[in-house]
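There's a structure below that I have some questions on.
For this depiction, one protein chain was excluded, whereas all remaining protein chains were kept in their positions.
Up next is subunit A:
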Amino acid sequence: MIGYLVRRLAQAVLLLFGAVTIVFLVLRVIPGDPAALILGSQATAQELAAKRDEMGLSDPLLAQYARHLGEIVRLDFGDSWRLGGDAFAAVLDRLPATITLAGFALLFTLALGFPLGVYAARHKGKLADRAVSYFSLTGQALPAFWVGIMLVLIFSRTLNILPATADGSALALVLPAFTLALPFLGWLARLVRNGTLEELGRDYVRTARSKGLSERVVFNIHVLRNTLTPVITVLGLILGNFIADAVIIEQVFAWPGIGSLMIESIQNRDYAVAEAAIILIAVFYIGLNLVVDLLYFALDPRVTLETV
């Protein structure tokens, strides 16, 4: 067990190193640099060169990379040129907004996806089942940015019952959280439906039925509990995806989280903030995956290292 844990942790560190390297390279390869953005369109070539020297941008890429790695090990991403303070602090400032959004999206996913899946399973093959199936496929197929824009058009522009952007009210969460949840909601519904049907065919269900338990008790007490295990384990993955997908959703809804901060930083070549934001998202994603794998052990005693 300990050996497994160490191996997984080492993999996580390796993954992070890969992420740091790729992010560093991609940000430096895209054209344009912060010196030009700082000095504006009236800067002379000499001023630009001096600024690049000052910011260490004229050093060889390898030297910049080595310096960057050294800083990251100390969790120091440097200062944001645009926001004037520590880059990591700027990201942490925006984190609560993203967590709130992801949390509400998770709530939507569970509150709608789980009952839909159960309902579909209980009405297998009927119209309701097919409707849920189409709905979940459509939800997964539609691009999130398009769904977001359509929802704004319908509920904000036409009906005027929900705010289109973060205006400080709780209602502003509804559209972005729903847009974020939609593809996973359908995914969860199908997962629950198939899991439930699989469980319904098992021996213990036949036993329970044969000892005279009502269908309701069989379903609610025995079957549902067993379908919960896979659901809980995918929740971690869903949450990780929410934080990563928030990049698009936050842009559509002008939501002040780390996703929109990341886009602004990339557009402004604010390397420090862009790196801090992307690395934080990567840490979340890798960390949640790790937690999910470990949860398998905790939730299902039948899973052992041999079966992994």
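Criterion: a residue touches a chain if its C-beta (ideal position, glycine included) is under 8 Å from a C-beta of that chain, and two chains touch if they have at least 3 such contacts; residues count from 1.
One rule holds for everything that comes next: contacts and distances are computed from a predicted model.
In the listed set "Sulfide dehydrogenase (Flavoprotein) subunit SudB", "Peptidase family M48", "Peptide ABC transporter substrate-binding protein" or "Signal recognition particle receptor FtsY", the entry agreeing with the UniProt name of the missing subunit chain is "Peptide ABC transporter substrate-binding protein". Only one of the listed residues, A:81, A:187 or A:219, touches the absent chain: A:81. Of the listed residues A:15, A:50, A:205 or A:244, the one in contact with the hidden chain in the full complex is A:50.
Of A:10, A:92, A:161 or A:298, it is A:161 that touches the chain left out of the display. Residue-wise, the contact with the chain that is not shown comes from A:33, picked out of A:33, A:245 or A:275. Where subunit A meets the omitted chain, the residues involved are 30-33, 36-45, 47-48, 50-51, 54, 81-85, 90, 93, 96-97, 100, 160-165, 167-171, 173-174, 254, 256, 264, 267-269.
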